[in-house]
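Everything below concerns the one structure shown next.
Shown here: the complex without one of its protein chains, the others still in place.
Right after this comes chain A.
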Amino acid sequence: MKVVVKLDSTKSKKKSFIAERSESISMKGHQKSQVKCDTDSVAGSMSQRACVFCGARVVLNPITDAIHLVHGPIGCASYTWDIRGSLSSGSELYRNSFSTDMKEKDVIFGGEKKLEQAIDELVDEYHPKLMFVYSTCIVGVIGDDLDAVCKKKSLQYGIEIIPVQSSGFIGNKAAGYRAACDAILKIIKPEETTSQAIIERKSNCKRVINYLGDFNLAAEAWIIQGYLKEIGIDINVTFTGDANYEALKKATDAELNIIQCAGSMTYLAKKMEELYGIPYMHISFLGIEDTKESLRRIAHFFQNIELEEKTEKLIAREESQIAKTLHWYKQQLQGKKAAIYVGGGFKAISLIKQFNEIGIEVVMVGTQTGRKEEYDTIADLATAGTVILDDANPSELEQFMTEKAADLLVGGVKERPLAYKLGVAFIDHNHDRKHPLSGFIGAVNFATEVHSTVCSPVWKYV
């Protein structure tokens, strides 16, 4: 059991906090257990968060055969050009960066004409079936009618041109996820929406599910697809990793939606249940325990003994294949301490379990956009003394990592050099990751990555 450090005493020691943020930081075992979350960042804080546009872009961009046109000044398109590392089995169109590159003139006189011209040129150049038009901060302020332009052009060319209402300032990244889901809902809307039609379609279903919230980073969606196929379940559409127009159009054919990234996709799942009667289930393929449980729950959904047997067979085989390797890593890593700072709460929860699997204790857990119920779960899982914080800034991360003597930080791009400067190991659990971290193979990759950084000889020279 760890010694519980009083938060108030740490506060007086060093002035790293903005007073307004004290409610957003808590410590397991300390009396104040509920973290304030889902609020706007304080002006002047060094928030690690991004904007609405960013949220929408990262969710939609993996749709491979779409034109993703950013309506705004150049920066928004530049910074999000191919940042997700989502793999495609077909079209590579999504890996281009399209922008209307708004200028002063467009800001004064409105950018609709320029947008129309840009759409014309892109249709002419690429003949896409699907185009997303993202609004940015400036479009929201000057009031370009994105819906009207998209509708007009959509009719003119007979293709789907979907407006994405993602002006950067209308909330945080989570609002962007919702804007993306709204855009997806427009595409997947079947031509006939009567309940009879849905019932008929469903009676034709043969253990087909949608996989929500996997963006096929480093082929992760394909790994899960492989497991499910082996036990007799087909993935209909993945939202949105390696998804394309044709696939999206079949989205309502599924009998079940499973959700990996809860932050970005729960809204879509709820909507699909409401509109098309497709039930959903939260799963996680990060870590062995979560992977096993998820496979079992999916199999169980279909109430078929053969499916469940196949699942057990797969689990037994995969687990035995990696057991020895993982055991070795666990021996190497036993007693190390990890700090977590990731985007969503669900990922943080999976990571706590995954660290435990390889003998590592988690001493700090933070997220950018975690929700109340997720923080509750985090608090349940965490050991006493663990610091829990929402929307943290680098000073806070630094202070708690140092105070808690973390050996490792798991985070995203901006946190990497911070960890290194503190002489703390780091693994990337964000867009930049190059190795799949999902499923059984992902559990091994995770351990390998943790080991390669925690046990690197470089720390001897710090």
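Heads up, the rule we're going with is that contacts are C-beta pairs under 8 Å (C-beta built on N, C-alpha and C of every residue); 3 or more make two chains touch, one makes a residue touch a chain; residues count from 1.
Keep in mind that, in the parts below, contacts and distances are computed from a predicted model.
Chosen from "Nitrogenase molybdenum-iron protein beta chain", "Cytochrome c oxidase subunit 1", "Molybdopterin synthase sulfur carrier subunit" or "Dihydroxyacetone kinase subunit L", the protein name that UniProt gives for the omitted chain reads "Nitrogenase molybdenum-iron protein beta chain".
One of A:22, A:47, A:304 or A:332 touches the chain omitted from the figure, and that residue is A:47. Contact with the undisplayed chain is limited, among A:316, A:384 or A:413, to A:413.
Between the chain not shown and the residues A:96, A:154, A:304 or A:332, the one that touches is A:96. Mapped onto chain A, the interface with the missing chain covers residues 15-18, 40-54, 69, 72-81, 91-93, 95-104, 106-107, 114, 117-118, 120-122, 124-126, 136-138, 140-142, 168-172, 394-395, 398, 413-414, 416-418, 420-423, 462.
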